[in-house]
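Every protein chain except one is present and positioned as in the full complex.
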Amino acid sequence: MDHPSLTSEKRPHWLAFGRELVWPRANLTLLLVLPTLLFLACFLVAPYVNMLVMSFRNPSTSNVFAPGYTVGNYTKALTDPYYLTVLGQTMLFGIVTTIVCLVLGYPVAYHLARTSSRWKGFLYVGILSPLLVGVVVRCYGWIILLANNGLINDALKKLGLIAGGLKLMYNPFGVGVGLVHVFLPFMILPLVSAIQSIDPTLEEAAQSLGATRTRIMRRIVIPLSLPGVQAGSILVFVLTISAYVIPILLGAFKIKIMPTLVIQLLIDAFLWPFGAALAFILAASGAAVVFLFLRLTGRLMKGVV
Amino acid sequence: MTRLTISGLTKNFGDVAAVDNLNLEIADGELISLLGPSGCGKTTTLRSIAGFVEPDAGRILFDGVDITGLAPERRNIGMVFQNYALFPHMTVDQNLRFGLEMRRVREREMASRIAEVLEIVQLTGLEGRYPRQLSGGQQQRVALARCLVTEPRVLLLDEPLTNLDAKLREEMRFFIRSLQKRIGITTVYVTHDQAEAMVISDRIVVMFKGRISQAGDPTEIYAHPVSREVADFIGLCNFIDGRVGAVTGDERYTVQTPIGDVSCRSGIPLAAGDEATIVVRPESIRLGRRPSADPGVNSVPGKVRARFYLGNFCGYRVACADGTIIQVQEEPWHGGGVDDDVWCIFASDLAWIIHH
Partner (left out) sequence: MVQARLRARARRTVFLAVVAAVYGFLLLPLVIVILASFNAGELLTFPPKGFSLRWYVHFFNSQPFMDSLFFSLRLAAMTMVLATLFGTSAALYVVRFAGRWRDGLRLLIVAPLLLPEILTAIALLFFFYNIGLGKTVIALVAGHVLITLPFVFLAVSSVLYNFDTSLEEAARSLGADRFTTFRRITLPIIKPGVISGAMLAFIVSFDLFAVSLLLKGIGTVTLPIQLFDYVTWDFDPTAAAVSTVSIAITLFIVLLAERMVGLRSLRF
């Protein structure tokens, strides 16, 4: 049985030059990614550049912005104590939320990474399912629980444990609870991944050398899981300082943080250039904190990565 | 069937020469093994024949026709991969049909060819199974069947038995060999297992660092290795370095070594004073209490340092004159124990001088 291609068939024209062409031409496959690239250039790159430009525009009272450019938006934001306070509060929320998520999330992550129970899949679902439900729904759940006449207060009163109502909402505590709840999975998942990649026999080796569980955690597991701690912390921090819905629903307008402020300036006051400048200042501050964090923890990670 | 010619094949990855000016002629119906350590270029050579690697230089010819520029799907080859590469979303039957569909074989002929090849690999009845429902050995045979049902010109196997357990591997070796002989298809077999290569090949091509060190039939490679690398790669050996003392006959020499004068054979002509390394296989040596009187036999004195029992034979490590350790393998010898003084006795025919 002779395969036709090896006998009398005329050689394809692209072999005429003697060059071998066994692989696809790069130019044709570019078509695969071109639509996406154009889409991103149009709707990601251009808008961000435009927003940067917007932050340098002159503010206007009658329109979203006036002609001309200025650095005034930035100077105003950085010299006004009010905005600096709000910025500081936002960063503080970010840091506290991250720490709480780390403390609560690490045990869960360790458990999930090391467990061989057949419920492992369900546990994953337990962590992932809150993510698949919208943030508004999750906050609403907390409203029901934390409100002055909400479930927790009601239960405590009925059980006779308290007389008046506890103020669990419309204050930093309520917002903090919401933030931790919504962003905890983002801390847990990278941690699980990092802990899973630590060879379990390392812990066994430490045990055989006489280390207690606490020592093993402190000197083996935690140091080796630092890349996961880094990833999770950065993720939670950035998400927290950009959170808009949670502070509004659980803090009303009593809790002032940057995202709320920026949106207010944009939608209510139409001060677009100033809002843009604030947005960039927020991003830059966040980046600075992340950078510092990476430097600090980087020193702890020698030999791990 | 098909004569396979590789001419001047060269392939570089970065500044490493994976295959360096390789020339090889494979006769119609021959099974040759490409044998060597990982990184020696055997897989690259195989994949060049298949068309998955574009050579930097050289040509590949099937029956004299240059197919170097041809895409893999037009070469009419059959390839068995190390992990079998069975299509997981298709049943055994669908896997087997795939190649036939590409060749537009008619439905009725397809069915009969598939039935025939399933019988040959002894998997009749498993057509409806998915690969994950089969054992490793069964998957192996499906992979083979999938190639053979298309009646390719050349069969290429890339370490097909590496993922099977030892016993199954041995069985499959014979199976593949008898199958290949029956069908008479030209076959190139890549492996790093020298025992495997010895069992199944018409010829073994030993490769190191992208080049062919030696090509020949198994006995030739084993008994008369051309270099230290080749000798060391195939089976255990003892190396004794020395200098040629005298020429004692046609291909026969006496070599002066630290452990005594050894009479041996060489394939290449040597002169007195030349450096020589002698290879003696452990199983060629027997231990005795007295030296042998036979002039054609070497007797080297030594002391047993270690002895271990391997089931079908005993292994010994004997320390000779200047501390050189000779490894010996022979049937359990009643009486040879550690610290005994013994004589290592081996025929001069079995002492082979290799190139430097």
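The letters A and B name the chains in turn, as written, and every chain counts its residues from 1.
By definition in this document, a residue touches a chain if its C-beta (ideal position, glycine included) is under 8 Å from a C-beta of that chain, and two chains touch if they have at least 3 such contacts.
Since the model is a prediction, treat every value here as computed from it, not as a measurement.
For the chain left out of this view, which of B:Gly14, B:Pro88, B:Pro269 or B:Gly323 touches it?
Of the candidates B:Gly14, B:Pro88, B:Pro269 or B:Gly323, B:Pro88 is in touch with the missing chain.
Counting contacts across the full complex, list the positions on chain B that touch the omitted chain.
50-52, 71-74, 76-79, 81-83, 85-89, 98-99, 102-103, 146-147, 150, 156
With the missing chain put back, which residues of chain A would touch it? List them for me.
24, 26, 29-30, 32-33, 35-37, 39-40, 42-44, 46-48, 50-51, 54, 64, 104-105, 107-108, 111, 121, 123-124, 126-130, 132-145, 147, 149-151, 154-155, 158, 181, 184-185, 213, 238-239, 241-245, 248-249, 259, 262-263, 266-267, 272, 275-276, 279, 283, 286
Following the convention adopted for this analysis, only the chains that are shown with their structure count from here on.
Indicate the whole-number Å distance between the mean C-alpha point of chain A and the mean C-alpha point of chain B.
56
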